[in-house]
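Only a single protein chain was left out; the remaining protein chains are all shown in position.
First chain written, first letter: the chains are A and B, and each begins at residue 1.
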Amino acid sequence: MSLANRYSAGEHRFGMVIDIDKCTGCGGCTVACMSENNVGVLYDETDKIRSITWMRVYQVDNGKPFPETQVAFFPRPCLHCEGSHGHHTPCVSVCPATATDYDPQTGIVSQIPTRCIGCRYCVGACPYHARYFNWFDTPWPAGLERPLNPAVAPRMRGVVEKCTFCYHRYQRAKNKAFLGGGKVEEMDYQTACTEACPSGAITFGDLKNPNHKVAQLAQSPECFRLLERLGTNNKVYYRTTREWVRRLADNYLKDEKPGQVAAS
Amino acid sequence: MDDSKFWPQGVTRCKPGAFIAWMVVCLGLLGWAGLSAFLCIFKGLNQTNMNDYFAFGVWIVVDLAIIALGAGAFFTGFMTYVLRRDELKNIINAAVIIGFICYSGAILMLGIDIGQPARGWFGFWHANVHSMLTEVMFCITTYLIVLIVEFIPLILENRQINKVPDLAFFAHHLHRIMIVFAATGTFLSFFHQGSLGGMFGVLYARPFAYRAGIVIWPWTFFLFILSAIASGPSFTTLIVMLTEKVSGRKLTTHKVKMLMGKISAYLLSFYLVLKIADTLYWANVTLPKMGVTFGDLYAGGPYGTYLVWLELGLFGVVPALLLLQRRVRESYGLMALAMVLNCCGAVMNRFVFTIQPLAIPVLPFEKFVGYLPSWQEWGISAGVIAYGLIVFSLAYRYLPVFPQEVELNKG
Partner (left out) sequence: MLPIVFEWHWDVGHFVFMGLFYLALGIIGGGLALAFKATMQDLCSGKDPHEHGHH
């Protein structure tokens, strides 16, 4: 199926291609994301199952002993699932308070913290662990309010938050385009993690625009998505040439090979 | 201190001293819950051991379990008022009180469980009608109103309250149109018991929970309704039996209990046939399409296949076979045992659907994360049970809950 036809009608479908073979696991994307989106630092950041990292870098290995050991990294933002064949986005369809929504124009899954009641049903619905609950009040020690990004509201305790593909940057780009009388160009709207990646592993853009680099890259047979078989139909593509890495991106029965099975 | 003039006409109750001592024990548990609730609201849900992997914990398990067990209220109400099984009038009051306790307890618990309790009403205001949870919220609250309406006439029948003519008339007129409330309650209860199951069945990105289904309803929708109405009557009967043992008085004839046992037996058997079919279809068709095998899902952590045998075998097939036999139902002890197993099955099913889908990693490179509730979580759970004990004890002491009690304890 061609790339654009995977998604429903709508002007844009913003997405990413992350080249795992280029990712060094430096964590620059995570830091840039936290800084851009006002994700605070908790008193105990070692408690990783309760801390907040919109862009999380997973380290994986091939399970072989030295010297055959190989390591790879899966940077994981919110994958902005669209869902397919009758399924909605896993999280959007379950939220009782319409606190998260799938934007039909951009394909971005939004989060409205001021509307979230904190039931965490969406956290359970997301298989990628892309959703984070604010278990704590984020401490903002004196002085730390100065580097806050005024375009993004910090969240309160007791609500869920997640990556928004830096939606505020899209709004800014649209404003700029409106004032300048033009259109939002590819480089006008880039996420913080994309800009921060020192090895250029992340490419961001409109998957529906054939002129965007991301739309060209995502068509490659070396590109795949996480847990594609579940039918989440997300918009973050990963690329690798290594078979074992690819096999880690989805669940396979013993006799199945990646690339040969269709989404359920 | 003598409160005997508040007791129902013609019965005796334990001495006030003993009753107060019992209340103090329950209030102690409630105090523990109060402290836990205060901490959770004041300091936040970091007081629990839940985390981003275990977004739901013991509270949701208790919630779902008591709502399933409380289904005795709507189903007995349906049988009594809509299907006109008059002998069930002897147990319907107890069923309504238990239902009221279970539903109000669950709502109180959910109030602590959500991260922003003050925004609880957003589910109604910003309702997402596609979410099973929205349906649950709407139906549970509305059904609680029905249960309150069903409970009110019983409260008004207290010997002293009934002397007030306004209230006596009101109780009488509520009684007269009870069929309307019972029918509405049946409709609401049916849907939210189903939606609670649907909540998990629709999680298509969680292979352990996901089930195929028809139109918008996954099979769990129907299975949860069935398991709730199969275990609800058992639970109601068990509570009545427990009250009989504690008070040393006969409260209903054994025939009434046997009828409840029979209802449970048929519903449980029907449920098990469908549940086993569903499990087989899920294991052999649904899971392989997702690249997962049945064995994979039970390989990690403490949740092995023994849970399946427990839920469907010891807590499923065994009580069903027991309750189906008249000889078993005729025996007080054996029927109680079978009913306990039946209720354990419902609780276990709710546990399996709440905790296991979250515990099992879906991403191949994710790790298994453990979870044990904190004392604050246990506190709230214990508090709900204490709340139920208090309400039921007060109701038994002061309200004419059991119409046959006077007759059965003569002489």
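Here, contacts are C-beta pairs under 8 Å (C-beta built on N, C-alpha and C of every residue); 3 or more make two chains touch, one makes a residue touch a chain.
Quick caveat, the model's predicted, so the values are computed rather than measured.
Participant: For the chain not shown, which residue from A:Ser110, A:Asn149 or A:Asn209 touches it across the whole complex?
Facilitator: Reading the full complex, the residue touching the unseen chain is A:Ser110.
Participant: Among B:Ile145, B:Leu334, B:Val369 or B:Leu408, which residue is in contact with the omitted chain in the full complex?
Facilitator: Candidates B:Ile145, B:Leu334, B:Val369 or B:Leu408; residue touching the omitted chain: B:Ile145.
Participant: Write down which of B:Ile107, B:Leu174 or B:Val369 is the residue touching the left-out chain.
Facilitator: B:Leu174
Participant: What subunit A residues would touch the chain not displayed?
Facilitator: 98, 101, 110, 112
Participant: Name, in rising order, the residues on subunit B that touch the hidden chain in the full complex.
Facilitator: 125-127, 129-130, 134-135, 138, 142, 145-146, 149, 157, 162, 165-166, 168-177, 180-181, 184, 187-188, 400, 403
Criterion: only the chains that are shown with their structure count from here on.
Participant: Taking the mean of the C-alpha atoms as each chain's centre, how many Å separate subunit A from subunit B?
Facilitator: 39
Participant: Within the complex, which stretch of subunit A touches subunit B?
Facilitator: 47, 49-50, 58, 60, 74, 81, 87-88, 90, 93-99, 115-121, 123-129, 131-137, 156-160, 226-227, 229-232, 247-253, 256, 261, 264
Participant: Can you tell me which positions in subunit B touch subunit A when the two form their complex?
Facilitator: It comes out as residues 44-46, 50-53, 55-56, 113-116, 119-120, 122-123, 125-128, 130-134, 137, 199, 202-207, 288-293, 296, 357-358, 362-366, 369.
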